[in-house]
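A protein chain is absent from this complex, but the other protein chains hold their places.
So, chain A:
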Amino acid sequence: MPFREAMEAKYRDILAKYIEEQKESTLYLAQKFSRKSIENQVTPEEIISLHKMILQEMYPEMPTYVTHSFDLLLEIMLGYGFAYREHQSLRHQQKELRSEIEIAANVQHTLLDTKIPVVDGLDIGAISVPARLMNGDYYNFVQDENQCISIAIADVIGKGIPAALCMSMIKYAMDSLPGYRNEPSVLLENLNHVVEQNVDPSMFVTMFYGIYNHEHHLFSYASAGHEPGFFYDGKKKGFTEITARGLMLGIDKKTKYTQYEKKIEPGDMIILLSDGVTECRTSEGFVEKDTLLTYIDKYLHLSAQEIVNRIYKDLEQLQNFQLRDDFTLIILKRSV
């Protein structure tokens, strides 16, 4: 039988029982009743009215002041019923919004999808995890016929949907500048124009762009205010920060970018990241760069993809599984 039809009889039972003897077991029944009635969208004012009606039935002699007092209580509880209904409707809306965003996140995923190139002698691993549903970080690989692999890693200042929307635009801007792919500084200068003209002035984008020449093992790169990555020296077994100067995209349309070059030896690594990695916050403060490097050191013997996966897992744990910013980590490892 539907709850609403059985409700009256059930409530009468519980009430009679409790008036007879004030037992905890009856109060437990009442708790279960209240859960059921909430589930069935019974409002507070309906419960008051039910209570009053049953009481009147049980005690026809009930003083009128008790009856009147219930009418007043009913009027008061009506306001709570109001708020309760709004809450239900807002919950429903929230569910709808969430599923809409989930669809958008899938669309974004397809839009920004990139394949990690597979080449002899270079082991590449990449991971990008959004803090919320949509990602404001972005990475992209392109492999061309001249033995060159381009790597872009970008971060929109801000997170969530606005950052994700902005990122989709950056991706298409990059796709439409294939001629500059081999010149990191020129590519960034062109992207800077696009961002400056098309993106909301309150939004800034940082990007690191590099191209790896697989024939000469030369890595050319430029940075637009992006979180510095690291080079790992396989011989000296040490890390150095990648220093590359340059203003964020979208600030000044006349910005020029410097291009740098670095020879990559067997056993060397290039580590690129977004500030979601270095700004991992734990109860004891930020994760120190050294901590990050110790982790990398610990997993050095693994494949590049394994390393980034493990580091993500470790840092996720360190932060109690609450990512505060989008997290992107890329490792390129030249085989010995």
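Rule of thumb we're sticking to: a residue touches a chain if its C-beta (ideal position, glycine included) is under 8 Å from a C-beta of that chain, and two chains touch if they have at least 3 such contacts; residues count from 1.
Please note the rule applied: contacts and distances are computed from a predicted model.
Set against the options "Glycerol-3-phosphate dehydrogenase", "Anti-sigma regulatory factor", "Spermidine/putrescine import ATP-binding protein PotA" or "ABC3 transporter permease protein domain-containing protein", the UniProt name belonging to the omitted chain is "Anti-sigma regulatory factor". Only one residue in the set A:Y28, A:Y59, A:F82 or A:Y172 touches the chain that does not appear here, and it is A:F82. Where chain A meets the chain that is not shown, the touching residues are 45-46, 49, 52, 71, 74-75, 78-79, 82-87, 89-90, 93.
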